[in-house]
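Every protein chain except one is present and positioned as in the full complex.
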């Protein structure tokens, strides 16, 4: 069930059988010459939707703009400052907790979100820890690309040129989701350079077309379908364990 | 063109012909017994997409959770505190301005967003006004439901029971967008009560099923299609005038 | 009764008969060639004082600097950033609620305050709505110039050149309050131009002497007296209804 | 000249001869059984007005609600949290600096404001100090009651029972300003107890009627007139020295 | 007992016999040609350690970077903005209160901390005062250099050239603490100038080598030892009175 297409009585009924919800969380940022700006939001969104439909859990709206300051030298990238992101994630959490959700699973598509979301969780728990009260809910952050079985499949599909940003795998997932948005672009060099991530100007100087270590010209909808299938399977198991309090 | 399905070189090319962008902005909140929680985000999103496709302007990601504290007594509603929303809207603005956008058109689906978004605009302009510099960009907030021609059509389609929240018209637009999400629910009373909006507990006491003054059981995809067509026409004219600096 | 001239035992006694208080809220900003910088604070202050004296309700101190970034290109204008204003309004509310006030009526003289004050109210309610508790108090914002009967009188007194900023009516009210502060200034053009409000530099370019659409050279203390009398009558009725919980 | 009764062209003309402005800053808080809630705002306001009229300097609007959390157990007291006060004072400073004021003299009536206003000054200077730029303006905080000659006069007028809060002198100044607001109240004990200031509940327990160490039943308008005259003389000298850069 | 060298069971045991803790609080900022950047943190730290060891009270970690914007034109100085310092001091307080500490004694070495720490205390108390609850703890700020007997000893040791910043006495205390860090530097002029403190550029212009009114070339470890002994004695008495609720 997708929350944005449900009515409140339907969510009320859901809460009688489960206190868990999944929130896809991504970013809107450049993904190289042939990748979509929405890649990091689309990937967790599409996997979460299929998983939620199959396993019957509730999927909330996608947190679609995240922490992406380092991509701002490429047009179209949008960022939240980390402190804004911490505030926003806490408002989402507080709203969901108010309804009785006790397991909130943030399903992530963007490495740059990991630090601010973990900081947001710590901010959320701090209120209880400083008050000396037990926190009534549990928070979890999981990336689709680190779920069990995903990286082995990635290495099988892309023995070379998976890379670290604008990866062959994530572009494939978006091509599976929006085949009409595929873009044919010659990559030069074939495999992009690698290096550390700092501010936006430094990033563009090091990675002139936005890619890090990747050759996303290998991306296809078919490979995306395989990745989604594997990630979905792994995610359903992970979500179930978390919702049942075993995670 | 939708930003989340574009690549950065495509946005770079777009910026050579236009400095304007549209950001759909809504809310995730209860919309009565048969309305979708995503209604206020879906309405501007679907209208903006059709308008952008037709008129060739860029549509950014949807700001999908807004200011909805008064709906929190109904499961599934999510809110940003107004101060969080002001910070987030400013981060979006700053990111877009960084790329050279000078006309940012927030296309709104939720009355509760009007105050915080206008406060956010004022916060954004304040930096320039206090520094004594001319601000290089212009911001505009427009609701789909107040565009020219929309309310006349609403009155024609729903002579009675349009209402103030969970309106017949907005539910129609979502049914047009997601016909599979239509819900048949008996309304009781036929037309919901009206009154002031304060905190969530007060709201639920006054408006037990979430509607204000409306009978959204009249909603149909067909009526939604007519509303979208009219809103699209009006919006294209309004966006063009704004992008060309005449608004 | 005016709070700043009362002692705490007098306020304590007042609270035994009423839980309502009025807070005049304005701005310190340019009001054209012959208008006072304090206009928007003076208008609600003088009307509230007369109304409070007549009807026996408590009038708090005037919140005299508001949201006025767009006027900063004219010397003497002072602004709060919207986020500061939201914090300050909330501190005032929290202080008054602490004493047992349950009806707080902000009586406004400045259009630019409407968005941040409504955002502040929403911020205030959010604490209760997110906690799932009923908020024990009610907040209301009302402008003196939109009270019943005021605009009809304005149109009668100033058939032309009332305008949108540095209006003939508000200047009249201040001349009634401080006749010694009247200023004779030739207006050129007679009626000022109109247009949108953005940042301060844009404002000064569009409206070189600060007025929008108005000819305040028509202002007189006598007209001000009539406006105050009408606004006072309407305000007393409005405040009573709100304090009695009917608003 | 009082800013709130001036027009912007008058302030523009003033700025050609002086870059200095005085901001009265006070508090709205209980002042014992016969003192006004507005005492700490009224005192600097009335002295500044007379001094400004005599010496020709500009007096801005009164910052009338300050840092008064410790008085909240007495009805009518209003506080800003210190962080809110720091933000608001900085917005006032930034607005005035924007117009070219380079000497801003905060004329204070409340001991509890000293820490937050000094913290606000430090916050203001920090922006320049961290950027490595010279700050173009100077800030000063001065209390009316610590000006040269004031305490000697106080000791002469009130050999006993001046006290530390709701002092005989400050109540006298307000009775001079608003003789109609005088209140006759028997004090018991004649002279109030003394002690440290902490939170509001502790304050009310230690100082049941709000006074600290004072007997304000000695207050009269005549004594207030003498205090205002002395403070005015001393303030004019102090302001002149500061405006001329010698302070 | 020093908290950072204790285990949690040792602190748990301590809390059974005392609810009081001492937090040394200082600054990291230039202290003239021969003074250490850590002077203001070292002084309260070394005195508190000796006092705590002798009298058996618990000494927490040193808050070692404070409010020092005015020193930023000298390399090595580090500052917190006052608002950051208020937030940090409140987090320390909230953490300690959570464990049951009810007397928190901030033992200060830096004049610039006085305003922000007092503002932080007021912020801390505000939460209780606005809620109408009694605050369960007491906060105190005391400077080592204003303890009884310290200034008389200073005047005896340094009849001339003690000064206001980079004082002979504070440098002596650090030389006592770290004799290996003594620096021999010719002072020119022998005694530094005096004046007001504003932003960093202004400070460096007025006080070219960082000293204010002092001749710290008189500093010796032996004099430092005497100062520490006197401050320790006075501090033990002051802490005891505070912990026992008599302060």
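Note that the chains take the letters A, B, C, D and E in the order they are written out, and that residue 1 is the start of every chain.
Here is the rule we use: contacts are C-beta pairs under 8 Å (C-beta built on N, C-alpha and C of every residue); 3 or more make two chains touch, one makes a residue touch a chain.
None of the values given here were measured: they were computed from a predicted structure.
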Seminar exercise, completed: Touch assignment to the omitted chain, from A:18, A:138, A:182 or A:220, lands on A:138
For this session: Name every residue on chain B in touch with the hidden partner chain.
Result: 94-95, 98
For this session: Identify the residues of chain E touching the omitted chain, counting contacts across the whole complex.
Result: 3-12, 15, 28, 30-38, 41-42, 60-65, 72, 74-81, 83-84, 87-88, 91-92, 95-96, 98-100, 178, 181, 183, 185, 210
Exercise. In the whole complex, what residues of chain D lie against the chain that is missing from view?
Worked result: 129-132
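In the analysis below, only the chains that are shown with their structure count from here on.
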For this session: Between chain C and chain D, two touching copies, which fits better, same or different residues at the interface, with half of the numbers shared as the threshold?
Result: same
Problem set entry | Identified repeat of the D-E interface (over half of residue pairs identical), from B-C, C-E or A-B | B-C
Exercise. CA centre of chain B versus CA centre of chain C: separation in Å?
Worked result: 30
For this session: Report the inter-chain centroid distance for chain A and chain C in whole angstrom, where each centroid is the mean of the CA atoms.
Result: 47
Seminar exercise, completed: By the touch definition above, chain D meets two or more other chains at residues 72, 79, 81, 83, 95, 98
Exercise. Which of line, ring, star, complete and other names the graph you get from chains that touch?
Worked result: other
